[in-house]
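The other protein chains are all here in position, but one chain of the complex has been omitted.
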Amino acid sequence: MNAFIAIVRRDLLLAARRKSEVFTALFFFMIVASLFPLGIGAETSLLRRIAPGVLWVAALLAAMLSLNRMFAADHQDGTLEQMALSPTPLALLVSGKVFAHWLTSGLPLVLLAPVLGLQFDLSPRSLGILMISLLLGTPLLSLIGAIGAALTLGVRGGGVLLSLLVLPLYIPALIFGAGAVEADMAGLGAGGHLSLLGALLALAAFFAPWAATAALRIALE
Amino acid sequence: MSQRLVNWFKFASPATFYPLAGKAWPWFAALGTAFAAVGLWISFFVAPTDFQQGEGYRIIFIHVPASWMSMFIYCVMALWAAIGITFNTRLSGMMSSALAPTGALFAFISLWTGALWGKPMWGAWWVWDARLTSELILLFLYLGYIALTAAIDDPRRADKAGAIVSLVGVVNVPIIYFSVKWWNTLHQGASVSMTKAPTMATTMLWGMLIMALAFWMYSIAIALYRVRAIILERERHATWVAELPEMQA
Amino acid sequence: MNWGSTSEFFAMGGYGLYVWGSFGVTALTLLIETVLVRKRYSDTRRALRRELAADRENQE
Partner (left out) sequence: MLRAHGLACVRGDRRLFSDVDFSVSAGEWLQVEGANGAGKTSLLRIVAGLAHAEDGHLEWEGQPVDTVRDEFNARLLYLGHAPAIKDDLSALENLRTAAAVAGRPLDEATALAALRRIGLKGREDLPTRVLSQGQKRRVALARLLCSQARLWILDEPFVALDVAAVALLCSILDEHLARGGMLMFTSHQAVQLAGSGASLRLS
């Protein structure tokens, strides 16, 4: 457990030294979300209708932007080898890295989302549901993304390949995440969607580090 | 018991499997052709005209079996992946990569025929119906597998990475299917479902089953043929390859 | 038997384009796959055969 905390702290320290990377993803999120009204038109009722989907897709793409850096630097400078040889199970260290990735790329999106939601004229209640759905959904994106990032480590054209591998797996998160807000706006209640999202998160938290670890070992060989 | 295990592993060695596959594929190809003939005969001459959808519903005889095959092949790939990971057999990775293009092709056929069915029935080439949407995502999963294994130069590394992708994918296929269905009901998507609309008469079911068998046999035959090529590519420096009768001048 | 004549069979009650488009493309793609796989196998075999023949010559 100490090693888990140590790796989270190290990755946060590294992110703090390279703040620009965190902010790039955030700006990307803002810009993509702001492009939609410009492309579709500023009719308030329409914007309100598309808001959950647009914000979720934008968050998903922004979270994906930072994925290929999740293990690449560690792989390049040899830290990954040291992690694999550590007496601590590699899966635990990978979980730590995923958690740190979420703290630096997922959590900021959750916090920024309500501000962007205001651009789409969402009600305070919907903003709350949006935040909860992103809070449950973005860790899921980091977990699934870790598998893709590990698999494409050191592979030619890894960036594009990563999106091809990961985006189909993101669909359930997108459906339940955006669906939660829409269902609530339609007065159907978001509980079902959110609990399914939570179930997926639990499932991924259990399996994804394991799969990512197996993929990392292949990349190291 | 251990004796039997050893025998299984013997078949898993490329040197044994290569001639075996060579002997087996023509049989499967012949079976496939026979089933296809019967299946086509049922689809066009036995099955009666549907009173709602007219003759257009006959597309179902390839659409549904192709969807079945695309999902089934993905599961078989994952099975090979699991075998490869547990027993570290070389053949399993080769089988997975031999199956992937065929699986992707069936996913494509399913989408294509779905679109051709949808145009006259729904009035649109593409409808975000739960089945078609999941089939599209399945095609993406296949393409992801193919792209990843193609991008890795070392074949054994490619096999292992592909095994992880297919296992992760097979866990996700039901989740994706369920989520798409959920999404579809929320958004009141297409109301005419392909399999629900015509009453599932027994002749129809038989036609679909026999066409599915035809596709199945075809898949086995083509996968065996392809795996032979893959074995030759990968084992080119092995002595048993040099001793094959077809390698003598 | 559902069909009175051959032309009726090909017309498919007005759905000819869709039905034959489906069956035709399916048959075509399966055929193309078969041809490609055969080509892949025979190409590999030919290349290997050449390689092995060259090896034998070198040894002699």
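Labels for the chains are A, B and C, by order of writing; each one numbers its residues from 1.
Going forward, contacts are C-beta pairs under 8 Å (C-beta built on N, C-alpha and C of every residue); 3 or more make two chains touch, one makes a residue touch a chain.
Quantities reported herein were computed from a predicted structural model and do not represent experimental measurements.
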Which of A:14, A:107 or A:131 touches the missing chain? It is A:14
Note that subunit A touches the absent chain at residues 2-3, 6-7, 9-10, 13-14, 17-18, 73, 76-79, 81-88, 93, 220-221
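In this text, only the chains that are shown with their structure count from here on.
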Which one of the chains is farthest from subunit B, going by Cα centres?
A
Among all chains, which one's averaged Cα position is nearest the averaged Cα position of every protein chain shown?
B
Measure off the straight-line distance from the CA centroid of subunit B to the CA centroid of subunit C, and report it in whole Å.
17
How many angstrom lie between the CA centroids of subunit A and subunit C, rounded to a whole number?
43
Subunit B residues touching subunit A - in the complex, by the definition given at the top:
85, 137, 140-141, 143-144, 147-148, 151-152, 157, 160-161, 164-165, 167-169, 171-172, 175-176, 178-180, 182-183, 186
Name, in rising order, each residue of subunit C that touches subunit B in their complex.
1-3, 9, 12-15, 18-19, 21-23, 25-26, 29-30, 33-34, 37-38, 40-41, 44-45, 48-49, 51-53, 55-56
Would you pull the subunit B residues touching subunit C in the complex into a rising list?
40, 44-45, 48-49, 54-56, 58-59, 62-63, 66, 101-102, 105, 108-109, 112-113, 116-117, 119-120, 218, 222, 225-226, 228-229, 232-233, 236, 241-242, 246-247, 249
